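Just one protein chain is left out here, and the rest sit where they should.
Up next, subunit A:
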Amino acid sequence: MIADFFTSTWLLWVLLSVAGFLFWRSRSSKYFLYVFNRYLLALMTLLIVSGIVFSLMEVLPGDCAEKYIAYKSSQGEMITQADIAAERSRMGLDRSLIVRWSSWITDLTLRGDLGFSCAKRQSVNIALGDRFWMSFGFCIAGLLFAYLIAVPFGILSAYMINKPWLDKNPKYNKKQRWINSIGLSFNKVLDLKLRMISYLGLALPNFLLALSIILLYVFAGEPVPTGLFSDQWSAEPWFAVSGFQYGKLTDFLSHIWLPIFVIGWAATALQLQTVRALVVDESNKLYVDAARARGVDGMSLWVGYPVRHSISPLFNSIGFDFQRIFNDLPIVAIVIGMTDSAALLIEALAMTNDQEMAAAILFLVALVVISMNFITDIVLAAVDPRVRNSVLG
């Protein structure tokens, strides 16, 4: 009986025990006081998010009772207005917004229950299932793609324009300075090219990029790689009698690059700009000059000082990058024909007006972003001495 109570309310106990642990540590450590405060702040933000999302969903036309009745009437039953009212009071839809919101919150924190999807006629947890993890995987892959391209090339771009000492350095004679300045101009052209690419990334929205790629396939007369599997593999299970099906895996991989590339594209462009600006900003600071005066030179100067210091703001923005990528995911999902939670979100919002489903997806995304922000904040405070000093006083 008691074990049942604990297993059904496990989420609450996890949240409380984390809070308790942090509170216990915070009495002896300044760092844990900061973490404890951040934790409480994150929980409060989550509460506000759920309130916003819930009240936003209220403005969607129609409610669950009407949909259920419509479903029943399509089965051939005669329905009156009184039936709708009775159904509504059975589902608790006649209670006030605050009451329903608090019951949604308690369901969520006590049992991890996200509600009941009216359009799918099953619990949101089951209807969502691994689709949310699929979207999560897409976003993480897009994020990785963006960072793996943007960080090195952004640093390269900043490195190329940021060698003003080369043609002012007194150790070179006049002829060598001329040669250096030609090299500098060449570098500036390369930098300009990189910036052009990133501008194009900002100007060409994801759905247009996806459309152009599809258009190229149409012109080439190839089958368009939409969806996640081609027709012959979509019905096959991952594990057949003969063991794991590698054909399905290669088919999956040959389809998956398109969404990841398209999703990562805009993020890459934005990150390229950000990294470049950060590194350029840092490389003009006095401590770089001081290090140069101490005799640190070349790559060790570059990597050790400006680049190292511009990584932490970048790391800090991972949560919002994730949010920006998920923001674009629904439209891309429509263009490419994916079936992940972003497509489900669009379906719930625009077609079936499935409030609980849409609220659950939005809440989950906010949850991921908030926890990413929380984790990056506490990791940065532990690792980066500048952040540590500023937040811990």
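As a convention for this text, a contact is a pair of C-beta atoms (placed from the backbone, for glycine too) under 8 Å apart; a residue touches a chain by one contact, two chains touch by 3 or more; residues count from 1.
The rule is short, and it goes like this: contacts and distances are computed from a predicted model.
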item: Protein that the absent chain corresponds to, by UniProt name, given "S-(Hydroxymethyl)glutathione dehydrogenase/alcohol dehydrogenase", "Peptide ABC transporter, protein inner membrane binding component", "Sulfotransferase domain-containing protein" or "Nitrogen regulatory protein P-II 1"; value: "Peptide ABC transporter, protein inner membrane binding component"
item: Contact residue for the chain not shown (choose from A:33, A:60 or A:197); value: A:60
item: Contact residue for the chain not shown (choose from A:144, A:179, A:202 or A:303); value: A:202
item: Full-complex contact with the absent chain, from A:35, A:194, A:314 or A:362; value: A:362
item: Residues of subunit A (touch criterion as defined above) contacting the omitted chain; value: 41, 44-45, 48-49, 52-53, 56-57, 59-61, 181, 185, 188-189, 192, 199-200, 202-205, 207-208, 211, 214-215, 218, 280, 284, 319-320, 323, 326-328, 330-331, 334-335, 345-346, 349-350, 353, 358, 361-362, 365-366, 369-370, 373
